[in-house]
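I have a structure here, written as C-alpha cells, and I will follow up with some questions on it.
A protein chain is absent from this complex, but the other protein chains hold their places.
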Amino acid sequence: MKTLKELAELVGGTVVGDGEAEIHSVAGIDSAKAGEITFLANPKYLPLLKTTQASAVMVKPGVEAPGVSLLVCPNPYLAFAKVLTALHVTKPEVRGVMEGAFVDPEAQIADGVTVYPGCVIGKNVTVGTGTTLYPGVILYDDVTIGEDCLIHAGTVVREGCRIGNRVIVQPKAVIGSDGFGFAPDGSGYYKIPQVGIVVIEDDVEIGANTCLDRAALGETRIGRGSKIDNLVQIAHNVKIGEDSIIVSQVGIAGSSEIGKHCTLGGQVGVAGHLKIGDNTMIGAQSGIASNLPGGQVFSGSPAIPHRDWLRASMSFSKLPEMRKEIGRLKRQIEELQELIKEG
Amino acid sequence: MKTLKELAELVGGTVVGDGEAEIHSVAGIDSAKAGEITFLANPKYLPLLKTTQASAVMVKPGVEAPGVSLLVCPNPYLAFAKVLTALHVTKPEVRGVMEGAFVDPEAQIADGVTVYPGCVIGKNVTVGTGTTLYPGVILYDDVTIGEDCLIHAGTVVREGCRIGNRVIVQPKAVIGSDGFGFAPDGSGYYKIPQVGIVVIEDDVEIGANTCLDRAALGETRIGRGSKIDNLVQIAHNVKIGEDSIIVSQVGIAGSSEIGKHCTLGGQVGVAGHLKIGDNTMIGAQSGIASNLPGGQVFSGSPAIPHRDWLRASMSFSKLPEMRKEIGRLKRQIEELQELIKEG
Partner (left out) sequence: MKTLKELAELVGGTVVGDGEAEIHSVAGIDSAKAGEITFLANPKYLPLLKTTQASAVMVKPGVEAPGVSLLVCPNPYLAFAKVLTALHVTKPEVRGVMEGAFVDPEAQIADGVTVYPGCVIGKNVTVGTGTTLYPGVILYDDVTIGEDCLIHAGTVVREGCRIGNRVIVQPKAVIGSDGFGFAPDGSGYYKIPQVGIVVIEDDVEIGANTCLDRAALGETRIGRGSKIDNLVQIAHNVKIGEDSIIVSQVGIAGSSEIGKHCTLGGQVGVAGHLKIGDNTMIGAQSGIASNLPGGQVFSGSPAIPHRDWLRASMSFSKLPEMRKEIGRLKRQIEELQELIKEG
C-alpha cells in the first residue's frame, strides 16, 4: 500500500488530484477499482478515462481528466512497470538449504540463499547471496551463480557454466547442453566433444524451456541486460550483445554474433557464422542467411529490407494474375507483329 | 478383454459376423492378429480387408467383407478411439503421497490423489481427487488443480495458476512462467512484473515442453476442451476459445485471442493483440499479422486465403522465368514502336 504521492516520487512524476489517495495494486483501465492505479499509454483508450473506477491513472503530460486523480509522467509504461514492482513484487523469503535438496559438501552456498527441495547441486558450485533456487534446479559441477538471481524450477545448468548477478531464469531452461557438432567419418558421424561453457552476464532474463548450448571451445555468451524469451535455441559459440531482445522460438545457429540493442522477432532463424550489427530489428519468422549491417529493419526468408518485404508480400498473391497478364500481353504482341508484317 | 458385441454397444454400432468373438487389443490393419480389432477409415485400404488377420474390423456402413467380422458404425475413427480406451486405458493406481514427495503442510491434497517421488508442492495448493502427479511435478504456492487430472513428470505450475478437471499435461510443460514484458528505460529494459495467472479450463490437454505464460495483469486462459501440442508458446494474456487445436511449435504472441473450434497448423506464428474468429483454420508455418474473420482457411506468411496461397505458391518458382519474359516483351514492344515510327 502506497499513497499516490509516494508513487509519484518513485516514478519521477507529479500528482494532479488527491496525492493522499491510497493505492494497493495495479489493474487494467477497464477493470481497475477504487484503491487501484492504472495507466494510459495509448491515446485510443482516452475515452476510458471518463468511466474508469481507478483511484488514479498514470498519463503523459497534456492529458486532462476532470474527476480522476492523475500521475503525470513522461513514460507511463515505464512508470506502470515501476509501480507494479513497488506494489506487487516482494523478495522471496530466505529459507536456506531446505530438506530434500542435495548439495555436494564441496559446493559454496552463500548466506541468504534459498535452495528448495528437489535441487541437486554438484561439486565446487558457487551460489551468491540473495539467490533463490526453486524446486528441482540442477547445477552440475563447477557452476557459478551470482547474487540476487531467481532460478526457477527445473532449470538445468551443466558443468562449468557461469551466471552473473540479478539474472532471472524461467522454469526448465537448459544452460550448457552440448552444442550440435559432429564430424562425418565416412559412414556416420563422430561426436565433437563440446568442452566450452556458457556465460550469462548480469541482468539477463532467460525464458522457459529455452536452450543455451555450451561452446565447442571457449564460450557461448549472453550480454548484459539481454532478454531471451521461451523456447529459444542458442547454439554453441553464439555471442549476443548487451540489451538485445530475442523473442520466443528464435533459433540462432552456431558461432553467429548478434549485436547490442537488437530485436529478433518470434520464430526468426539465423544461420551460422554470421554477424548482425547493433540496433538491428528482424521481423517475426524471418530467415537470416547473410551478415547484416546495424541500424536497419529486415524481414522475410531470406530476409530483405523490411519495406521491400512489405511491398513484395503484398504482390505475392497477385502472382497467378501476373502470369496470366504476361501471357495475354505476349499474345497481343504476336498479333501486332502479325498485323504489321501483313500491313 | 471384451466381446465384439460389447464393443458394438460401447460405440453404438452393429455387428456383422461373430458377436461373441473375444477382442483383447487394437492394432493396425496390416499387423492385427487373431484376438485383435482394427479399423478402416480410408477407402484406399479396402483391399487390406481381404488379407487382414484381425478378428474384427470397424467400418462405415456399406462396406462388405465376406469372412471377416465387422463392427459397422458411422464414425470408425471415433469408434477406434473408444475401443482403444476401453481395452488399453486403465486408471492409474492410487498411491497417495509417496515417499520422496515434498508437500507443504498447508497444501490440501484430496483423497484418491497420487503424488510420486520428486514432486514438490507449495503452500495453499489444492489438488482434487483422482488426480495423479507423476514424478518431479512442481507446484508453486496457491496453485489449484482439479479432479481426475494427469500431470506428467517434470511439469512446473507457477504460483496461483488454476487447472480444471480432467486436464492432461504431458511431461515438462511450463504453466505460469513470466510473460515477456520489458519497458525501455532509456539505456536498457526494465522488467514489467507479471502478476497475473494462467487458467486452464476442463478437458484441456497440454503438450510436452509447451509454455503458457502468466498474464501481466489478469489471466491467460485456455478454453474448455482445447488441445495444445508439444513445444507451443502461449504468451501472456492470450485467450484460446473452446475446442481449438494448436499443433506443435505454434507461437501466439501477447494478448491475442483465438476463437472456438479453430485449428492452427504446426509452426504457425500469431502476432500480438489480434483476434482470430471462431472456426478458423490456419495452414502450417503461416504467419498471422492481422485480425481474421471466422470460418475461413488461411495460409502463408503473411497469411492470405488458403486457395490464393496455393495458387501463388505454385507460381513462385516461375518468378525468374516471368522476369525474363517481361524483359522479352519489353524489347518486342520497343521493336514494334520503332517499326511503326519508321512506317
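Order of writing sets the labels: A and B. Residues in every chain begin at 1.
The criterion applied here is as follows: a residue touches a chain if its C-beta (ideal position, glycine included) is under 8 Å from a C-beta of that chain, and two chains touch if they have at least 3 such contacts.
Fair warning: this is a prediction, and the values are worked out from it, not measured in the lab.
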- Residue among A:41, A:110, A:168 or A:211 touching the omitted chain: A:211
- In the complete assembly, which of A:40, A:58 or A:174 touches the absent chain? A:174
- Task: Just name the one of B:35, B:112 or B:171 that touches the chain not displayed here.
- Result: B:171
- Message: Going by the contact rule already stated, which one of B:13, B:118 or B:181 would touch the omitted chain in the full complex?
- Response: B:118
- Query: Which residues does chain A use to touch the chain missing from this display?
  - Reply: 102, 118, 120, 136, 138, 140, 154, 156, 158, 172, 174, 177-178, 180-185, 187-193, 195, 209, 211, 213, 217-218, 231, 233, 235, 249, 251, 253, 267, 269, 271, 287, 300-302, 304, 308-309, 311-312, 314-316, 318-319, 322, 325-326, 329, 332-333, 336, 339-340, 343
- Message: Please output the residues of chain B touching the missing chain, sorted low to high.
- Response: 26-28, 31, 75, 77-78, 80-82, 84-85, 88-89, 99-100, 116-118, 134-136, 152-154, 168, 170-172, 203, 205, 207-209, 225, 227, 229-231, 242-243, 245, 247-249, 266-267, 284-285, 313, 316-320, 322-323, 326, 329-330, 333, 336-337, 340, 343
